[in-house]
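With one protein chain withheld, the remaining protein chains of the complex are depicted in position.
Presenting chain A:
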Amino acid sequence: ISSMATPGNSADKPLAERSPFTTTSFQKKTRSKLISIPGTRPSVQNGQLLVSTGVTSLDYLLGGGLAVGTVLLIEEDQYDSYSHMIVKYFLAEGVVCQHELFMAAAQDDPDDILQELPHPILDDVVIHNPVEQPTLSCKCQDSLDSMKIAWRYQNLPKVQSTLASSSRFGHYYDVSKTMEPDIRQAAKCHRFFLPEHLTQSSPAQCLMLGSYSALLKSLQEVIHREGFDLANAMSKSRNILRIGLHSLGSALWGDDLSFHVNPRHRHALTTFLYGLRALLRSSLSVAVVTISSHLIQDRALMGSITRLCDNAIALESFKGSERETNPLCKDYHGLLHVHQVPHLNCLASYLPDHKDLAFKLKRKQFSIERLHLPPDLSETVSRVSRGELAGAATVASPCGSGTFGNKHLDF
């Protein structure tokens, strides 16, 4: 156990066992003590234990996945539709990998959020790795059968026009369907719904934390009780706790960050994030936090919030903005900004190739792509003037007889 590459002890980092289907004649010698947790893999850069966010192209963007013990901050888009989707992907990935979940929210009941998880597309997982998902095999049978005509192509890797890491690690999800209840119920979920905790305030709570005090305490209890702590309970079988915290800093959390430029509980959220980091660094857990940053009045606060998280991305959807109807943006649903990359256990962090990124939500995939303008294929735009010029210049040309400047293709 001491050799697991977790934030607690990654100084001696062995590579945890890779998935069994990438077998070559050369096999890495691994110590028998090593426990590999399903749904995790070591980072190629620094040997950190990574989990998938459930969005393959987001994993690639973050350098392979989320390092265990870190926090991913997502700045919500204006209507919280896409950021909410990513949280659901993150939780769904946890269900598929049989991790434990912790969902906290103040607005929607966490149970409602868990019921809306997207349906996993599990075909290739079952082919390669039938032992890991025994309960799911029947579901996957129909998705196998679905490919009747183009059966030759079904084992080909998916076309990688988008950013994606090469090996199979995350899964794809169908957002038009929700996950079957029996898959969902197989995963162990802990929930925290703020309205249920408002009355029972303990006398000895920290005043600085405000309403986040109950959340931090509940998190610590779960981590301690279920043995995610790195310090003790070594005998228990290891698993990952995925923590989703929805819309922190909103008015429903009892925070006044969105009303005042100088809020009264200015430091409650940052103090909570500090405590969250302290909890995560000493346990096998990973968190995704969403914050509606466009509502926070004090702009400087967002910088301190970002620095207290490890990864930070921001979503900017085109919904409701004038870009929605702009033909240049028609291929995408919004822009994605990378605000911070983690520096954990290493000097040089993974840096993305470029930072002009856009996302789109397709039925089976949330994909993040490099932003580029679509090729201009229409007949009318911008080439007319050139055609007219050319037509005027080549009046005497033999091919251009009769038609002048009205078409681009004239013989």
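Note that in this section a residue touches a chain if its C-beta (ideal position, glycine included) is under 8 Å from a C-beta of that chain, and two chains touch if they have at least 3 such contacts; residues count from 1.
Here, contacts and distances are computed from a predicted model.
Visitor: Would you kindly match the missing chain to its UniProt protein name, picking from "Pc21g11920 protein", "ER membrane protein complex subunit 2", "Elongator complex protein 6" or "Dynein light chain"?
Guide: "Elongator complex protein 6"
Visitor: Touching the hidden chain in the complete assembly: which of A:Val55, A:Met179 or A:Leu209 does that?
Guide: Missing-chain contact among the listed residues: A:Leu209.
Visitor: One chain is left out of this view; which of A:Gln78, A:Ser317 or A:Asn345 touches it in the full complex?
Guide: A:Asn345
Visitor: Given the full complex, what residues of chain A touch the hidden partner chain?
Guide: 7-11, 204-209, 213, 216-217, 220, 266-267, 270-271, 274-275, 277-279, 281-282, 299-300, 302-304, 307-308, 343-348, 351, 353-355
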